[in-house]
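Can you keep this structure in mind? I'll have questions shortly.
A protein chain is absent from this complex, but the other protein chains hold their places.
Presenting chain A:
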Amino acid sequence: MAVTRIDRRFEKTRAENRPAFVSFVMAGDPDETTADAILAGLPAAGADVIELGMPFSDPMADGVAIQLAGQRALKSGMTLAKTLAMVERFRKIDDETPIVLMGYYNPIYIFGVDAFLAEAARIGVDGLIVVDLPAEEDDELCLPALKAGLNFIRLTTPTTDDARLETVLGNSSGFVYYVSMTGITGAEIKNRAAVGEAVNRIKSHTSLPVAVGFGIKTAEDAQLIGRDADGVVVGSALVTAVEQSLDAGRSTPKTAEAVHNLVRTLSQGARAARS
C-alpha cells in the first residue's frame, strides 16, 4: 500500500533516534469545541502521532478513566460523523501529524464500513485501531481499510505467542501496538523489564515500528519504555487531566492547557529515552 503519514512520521523519529510520542484523546471530550482546541494544540506540545478515540457506550477493554471520557463525549452529543468532522477541521491546520482513530467496531458497522472508509480516507485519517476486531475477523474492516489506503494497526498482547504473532502481524501496517499487560487501559504495568523483552521479540518478527501502550502515566515511564519501543502511547493520564480540569462537568479555560502541559512533560520524557 501507499506510504502514509504514519510511515513518514516513524521514519522521522527513527532518524532522530527517539521514540514517537503517541497521545490518545477522546473525540468530543468534554465537548466538541474544547476537544477541537485540545486536538489542535497536541502537535506543538510534542505529540508525534495522535490517537483519537471514537466514543462507544460499552468500552469493554477500557478502565474507568477512558470509560468516563467516552461518557462525557457521548453526553455532549458526540457521534462518529462528528468525530470525522473533527479530523477534517484538524487537517485544515495540520497536514503532517498522523491521526489514528481508535475505538470499537459497532459504531463503524452501523455507519456502514464502505461509507466510513471513504469518508475517513477523504478527510485524512491515516489508520484505525479497532479493539474488538482480531485477525480472525479481518474480512469485516481490516482488508477493506487496507484497500482504502488506511493503515490497520493491530494490538498484540502478552498472550500473543510466537505462532499467533504471525497471524496478528499478517495484515498489520503502520505500526504494531503492544499492550504492555493483560488488562484494561489505565491499569499498572507490573513488570517493565518484561515489556522491553516483548518489544524486542516482536521486532524480531516485523520491520514495522512497535509502540507500547497501557499503563504509561509519567515522563519516567515514557523514558523507560521508550528505550526499546519505537513509540510510547499515553491515554488514560491525558483524559484524566481533562477530567480534573472540569468544573461541575464543564470545560474551563484550563482544560486544553492542562492536556497540553501534560503532553509536553511526557513527550520530553520520551525524547530523553535514548540520550
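Note that in this section a contact is a pair of C-beta atoms (placed from the backbone, for glycine too) under 8 Å apart; a residue touches a chain by one contact, two chains touch by 3 or more; residues count from 1.
By definition in this document, contacts and distances are computed from a predicted model.
Taking the options "(2Fe-2S)-binding protein", "Tryptophan synthase beta chain", "4Fe-4S ferredoxin" or "Ferrous iron transport protein B" in turn, only "Tryptophan synthase beta chain" matches the UniProt protein name of the chain that is not displayed. Within the complete assembly, A:Q67 is the residue of A:S23, A:Q67, A:T97 or A:T240 that touches the hidden chain. Within the set A:I110, A:L143 or A:A194, the residue that contacts the chain not displayed is A:I110.
Of the listed residues A:T157, A:N171, A:T218 or A:T252, the one in contact with the hidden chain in the full complex is A:T157. By the touch definition given at the top, chain A reaches the unshown chain through residues 56-61, 63, 67, 74, 79-81, 104-111, 131-137, 154-161, 164, 168, 179, 182-184, 187.
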